[in-house]
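Every protein chain of the complex appears in place save one, which is left out.
Now for subunit A:
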Amino acid sequence: MLELVNISKKFKQTYAVKNMNMFMERGEIVGLLGPNGAGKSTAISIMSSLVEPTAGEVYFDNRSILKNPTSFRKVAGIVPQEIALYEDLTAEENLRFFGRIYQIKGKQLQKRIEDVLQIIGLADRKKEVVKTYSGGMKRRLNIGVALLHEPELLIMDEPTVGIDAQSRKYILETVKQLNKEMNVTILYTSHYMEEVEYLCNRIYIMDKGNLIAAGTKEEINRILSGEKSIVIKASHLTNPFIYELKTYPLVNSVDVMDKQITVMVSKEVNLFKDLIAMADEANIELISVNIKTPTLEDVFLHLTGRALRD
């Protein structure tokens, strides 16, 4: 359905996106993961036909959207990261304005407005101006506008940023529902790993403009399938202790965050005794040591060397 081939975007001397290859099949929910500044929003702007890439091509149903953006835009709905709404207008007025821009008229427009308000759960608040809404309600309306013209493809750029848990849950359920009941293909970007794990069939991981991993959840998890992670919380950390861990022969990787260290080792390795000894020697008091199966977060940490929300 959608395919990005060797997409690059250069701003002055810096690549925001470099040689990105990606595809989406009809009916999928695909996740695009990456920390802030990874290049997700640039990639989305390119695949939305708003920004022309420095190199590469984007195809929708085998037709270049760069050469022919109009037909693509008719079937694509974009949910920007920003609240792209008129705060001084009501939800209904916003939907009516964008509906008219999408050239939907009369009774058909009225029906679409009502349907969308039902989907996003704002039917009872439709007459209120947007600036009186909570963050979650604004996000829902932001999604609603993109649904007005019944798109086949919905590109959502971090649609749950800065909202409460309840609204977030509502949005995630709406996304699932759109995909399941209306067969909308969805590209979902987020830096909330659990959202992507919950929603997506396939995942792309981006960092510093590069795609660093791609595949189904299982395939991504398999990157660390032969390993386990040991999460250590300590009273304080010292450089010699971290150095000793990093140079320890059985340790595959070490990631340090505040007073917490995540150590990746092979599944069969038992590091517990040695770890206690190293901490004693460095005069470090261990508060907790947890051993767990690697998650997508661990995979991300392993691949990029930093946490997703850094």
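In this text, a contact is a pair of C-beta atoms (placed from the backbone, for glycine too) under 8 Å apart; a residue touches a chain by one contact, two chains touch by 3 or more; residues count from 1.
Basically, contacts and distances are computed from a predicted model.
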| item | value |
| --- | --- |
| Identity of the absent chain, which is to be given by its UniProt protein name, from "Molybdopterin oxidoreductase", "Diguanylate cyclase", "ABC-2 type transport system permease protein" or "Succinate dehydrogenase hydrophobic membrane anchor subunit" | "ABC-2 type transport system permease protein" |
| Selected from A:13, A:70 or A:247 as touching the chain missing from the view | A:70 |
| Given A:129, A:161, A:212 or A:278, the one touching the chain that is not displayed | A:129 |
| Residue touching the undisplayed chain, where the options are A:60, A:98 or A:170 | A:98 |
| Option touching the unshown chain, where A:86, A:192 or A:248 are the choices | A:86 |
| Touching residues (missing chain, whole complex) on subunit A | 45, 48-52, 66, 70, 73-74, 76, 78, 80-86, 88-89, 93, 97-98, 100-103, 129, 145, 149 |
